[in-house]
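There's a structure below that I have some questions on.
Excluded from the complex is one protein chain; the other protein chains are retained at their positions.
Per-chain residue numbering starts at 1, and chain names A, B and C are given in the order in which the chains are listed.
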Amino acid sequence: MNFELSDTLLELQQKTRDFIRNEIIPMEADPRFDSHGPHESLRRDLIEKARAAGLLTPHASREMGGLGLTHIEKAIVFEEAGYSWLGPTALNIHAPDEGNIHLMEEVATPAQKERWLRPQVEGHIRSCFAMTEPDPGAGADPSMLRTTATRDGKGYRINGRKWFITGADGASYAIIMARTEDGNATMFLADMDQPGIRLERNMDAMDSCFTGGHGVLVFDNLYVPEEDILGELGKGFRYAQVRLAPARLTHCMRWLGQARRANDAAVEYASRRHAFGKPLAEHEGVGFMLADNDMDIHTARLHIWHTAWLLDKGERCNFESSRAKVVCSEAEWRVVDRCVQILGGQGVTAEKEVMRIFTDMRAFRIYDGPSEVHRWSMARKIVHAAQKAREAAAAQQGGQA
Amino acid sequence: MNFELSDTLLELQQKTRDFIRNEIIPMEADPRFDSHGPHESLRRDLIEKARAAGLLTPHASREMGGLGLTHIEKAIVFEEAGYSWLGPTALNIHAPDEGNIHLMEEVATPAQKERWLRPQVEGHIRSCFAMTEPDPGAGADPSMLRTTATRDGKGYRINGRKWFITGADGASYAIIMARTEDGNATMFLADMDQPGIRLERNMDAMDSCFTGGHGVLVFDNLYVPEEDILGELGKGFRYAQVRLAPARLTHCMRWLGQARRANDAAVEYASRRHAFGKPLAEHEGVGFMLADNDMDIHTARLHIWHTAWLLDKGERCNFESSRAKVVCSEAEWRVVDRCVQILGGQGVTAEKEVMRIFTDMRAFRIYDGPSEVHRWSMARKIVHAAQKAREAAAAQQGGQA
Amino acid sequence: MNFELSDTLLELQQKTRDFIRNEIIPMEADPRFDSHGPHESLRRDLIEKARAAGLLTPHASREMGGLGLTHIEKAIVFEEAGYSWLGPTALNIHAPDEGNIHLMEEVATPAQKERWLRPQVEGHIRSCFAMTEPDPGAGADPSMLRTTATRDGKGYRINGRKWFITGADGASYAIIMARTEDGNATMFLADMDQPGIRLERNMDAMDSCFTGGHGVLVFDNLYVPEEDILGELGKGFRYAQVRLAPARLTHCMRWLGQARRANDAAVEYASRRHAFGKPLAEHEGVGFMLADNDMDIHTARLHIWHTAWLLDKGERCNFESSRAKVVCSEAEWRVVDRCVQILGGQGVTAEKEVMRIFTDMRAFRIYDGPSEVHRWSMARKIVHAAQKAREAAAAQQGGQA
Partner (left out) sequence: MNFELSDTLLELQQKTRDFIRNEIIPMEADPRFDSHGPHESLRRDLIEKARAAGLLTPHASREMGGLGLTHIEKAIVFEEAGYSWLGPTALNIHAPDEGNIHLMEEVATPAQKERWLRPQVEGHIRSCFAMTEPDPGAGADPSMLRTTATRDGKGYRINGRKWFITGADGASYAIIMARTEDGNATMFLADMDQPGIRLERNMDAMDSCFTGGHGVLVFDNLYVPEEDILGELGKGFRYAQVRLAPARLTHCMRWLGQARRANDAAVEYASRRHAFGKPLAEHEGVGFMLADNDMDIHTARLHIWHTAWLLDKGERCNFESSRAKVVCSEAEWRVVDRCVQILGGQGVTAEKEVMRIFTDMRAFRIYDGPSEVHRWSMARKIVHAAQKAREAAAAQQGGQA
């Protein structure tokens, strides 16, 4: 066992850290920003900076123009990128593009890759992932999927409605999950500028770090030709898992960077600001929060690293990525909530960066499966393993008798 | 012991509840609203509704035109008003006016009351309370006060800077805490339209429920004549306590209403929305959150009632109002955080009212003393009482020997 | 609303407090004590002290020889009695006798009362409540009851096995829950010295405050004549509810006394013992625990009082007694756990009384329904109420249309 990072990786870490500090954090004051995230023109400026620094889309394969990072390498680089809320946008590793790129690499045909993936890896276009539906459709429970794909000649007609579609506004293409007549789910690729797709509205969300915000999409008889199916017919839910396990973990990585950023602000303030005769941090009530932050940050990082290592070994990590997602989203949230508390009035106003991190991060305990769904899923797997172990033991005893 | 409410109070509760539901909640969709709270014109419309309903400024004395509510009665009425985020504005019981009215009733001269208090009770004007200062001035530790009041003829010249001054923008008068040359703190009254007062800027805050938001005020040689001192010279900190103990408790009451509102939304959603084959609420992971919400809401209510009863008995309640403030601000926050979690995507967007309650409420764990300062203060009193009891026991034993 | 206690009740409180301090706490060093609780001879000495003080079995009706306390009065007296772990034994208000006395008062025939209840109220005999069964029988889920009662002439033959039967060893009579051939549950009364009842063994438990400990009982063709049925045939589960709602609450009361005892020890130690240059309590890390203890103790007390008041009004309080049980058992446990932590080495050894309170109290989060069962039950009621309210609203709208 060895927690040592290679010299190459340490260099990449330092390079990313410097890039974020010197190039990206100064851009945080750029006014091209609103409640639906950075404007497209700001996004493009950020992308050019990362391209110049050789840090653009680092998780994409070298074939596609990325750095072909392993999961462990992503853990290091994405945490650094996450230190600024503009960092993931700059490096082109923000949700949902990061996960979509991964999925396209795994499943798309060469033609699909050239058409959609390559320009996306190059930062020229964005995408969205159209899965979640309004009640009573698919939410935490994907099996409730109601969007339909009906055979029509050499293609399909898609009808339905999706919401919470991150980055829909301004995306060039969508990956759409729909149910075919046999009841199975399939993923479809579609350019967003077609008449059958309509952005009904943008939602007013607590976060504002995703370019394009979160939108409501309507598919009204959208035609998708056969060759634009992503992967095989009927394998939609399987591909969703392919996308989800690593995507959950990259959320953990990026938000860890934000938690560290908030904590740095809290440490700075608490070690400088005086009250009742000494620096805040020398009051144990505050000092203990700093200690707890350190523990939570380290806990999150260790879980990320361990799960990344398993993914690099080729394991599917359904259980482990659920566990890491719950541990990290809750630990990182506690960190940020404590930072708000330490900063007092400055924690609940834009005087400090922490308020933004707080409102940006809250949804992380919900998306890609709320904590409750992951705990439930973990429990089922724990019980299932126990029951199988018991049966195996019984069978062995039976055999011996 | 008796938790029974009088028939009169039950009627007032029902009347307030109906008023909020029928008159005020429909106004929540009114567009005269921005990140600095309801616009003045919206505020005035709300005030007129409350006036028509006979519910305006109910905590003010009957002499001043209020209903002269006791603290217990406030507990009932303010919780109902708090059910809508516009309710406290409508009833003229929002911070900081609610506490300022209370303070003015206790301390102001008849002339001061006629000049400032009466129009405020009638809802015509608003006020602000200028105490908190930028680092290194007074924050959680009021003894760090740096704003000065220097004797000048028959009055004082005030110089200094304040921030997080709720409702400063649009307030007609301010209560200003400043330090005179002898080192003591004094409260001064001043009209806001004087040249010596400048609203430097409005702060960008997480909440948006207070008319006028939170501002930065600069006092630049502001002249205050002797007769505009509030109460006696040098008693500023004492009056702050007079204001704070009940003011903390009224925050608990109003936010309890908001917590109940959030919980009603969560119960409604969880008992209707299905996932994994049954209503959300029948999943224990969600059901347990609903049970915990019920416990926390009831806990907060009981602490409010008990402290209000003590205040009605004439006790100062420094300890008890600290305790109620910590218990309620943390319990009510847990409720709202759980509601966000239960509502999922709808909890972190404006699809439901809960997102607003979440961002509005976070600061409650901070203002009027963050939880940490109250816990510290409680601990000191607990230890002090223990030490006195030990000395008393020792003295008694000594006497017996 | 009024939290005032009557002068009579305040006198009774003071009398009980003095009695516990002067008469009972000195008995805590009595060696007639082992891991199965106080020996019968110690119990009898304690009972005589309470009889002399006029405090014996105060919750029993005046007809039976008690003081006929209301629930509110019990809240005051039982908390005081609970301050010593011998107090409930002395006052004859310990589980299971306290609840059994209540049940017998409600349901037993005059003849049954004379035979079993009167000597029990007088402290001459003890009883046990035989409900819980070994896996796969009745535990948290009473519907899994497996003990059978088969008609035999003018009576019934009872067969089955019970465990965790508190006070079984040395009890004079048992209330036995068994299932008759029609599937319904019935309660039977039986003297413990009959051949059909056998105490298989005493269990080795974490607590040691109950006289007789916790035993395993075997019913082997035990004959119970018809006249020894408690109440009506088939109403066993209903009577269990009659017993449980108040019995849960009296646990909350007694353990509140124990929590206060632990807290007094922690406050005393923390305000006296020095470390790192000042008393422990002046370290916020310790002081905050004292503040939290105060909050939890007060929260528990308020929930007890409120639920007691509802019971006195004649409400069934299934929901409220569940809520109070969860809130109190968890709050009181947190108090005691913090006291252990504050006392350090002395908290985990018999140097202080807190270790005993810690090990005695842990089971409270489990018996009379573990927290999880209560939360589940509360959630069901919350949802049910929401669904009924929705139906009512829909019906009303329908009627209006």
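Please note the rule applied: a contact is a pair of C-beta atoms (placed from the backbone, for glycine too) under 8 Å apart; a residue touches a chain by one contact, two chains touch by 3 or more.
Computed from a predicted model, the values in this text were never measured in an experiment.
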| item | value |
| --- | --- |
| Contact with the hidden chain (one of C:L10, C:A52, C:A111 or C:M206) | C:M206 |
| Which of C:F19, C:F164 or C:W305 contacts the chain that the document leaves out | C:F164 |
| Given C:D30, C:D191, C:D264 or C:E372, the one touching the chain that is not displayed | C:E372 |
| Positions on subunit A contacted by the hidden chain, ascending | 1-5, 72, 267-268, 270-272, 279, 281-282, 284, 286-288, 290-292, 294-295, 298-299, 302-303, 305-306, 309, 323, 326-327, 372, 374-376, 378-380, 382-383, 386-387, 390 |
| Positions on subunit C where the hidden chain makes contact | 132, 135-136, 139-141, 143-144, 163-164, 203-207, 214, 273-276, 283, 285-286, 340-341, 344-345, 347-351, 355, 358-359, 362-363, 365-367, 370-372, 375-376 |
| Residue numbers in subunit B that touch the chain omitted from display | 283-285, 288 |
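Assume only the chains that are shown with their structure count from here on.
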| item | value |
| --- | --- |
| For subunit A placed onto subunit B, the superposition rotation in degrees, Cα atoms, nearest 5 | 180 |
| Copies subunit C and subunit B - interface residue numbers shared by over half, same or different | same |
| Interchain centroid distance [CA atoms averaged], subunit A/subunit C, Å | 50 |
| Where subunit C touches two or more other chains at once, by residue number | 284, 288 |
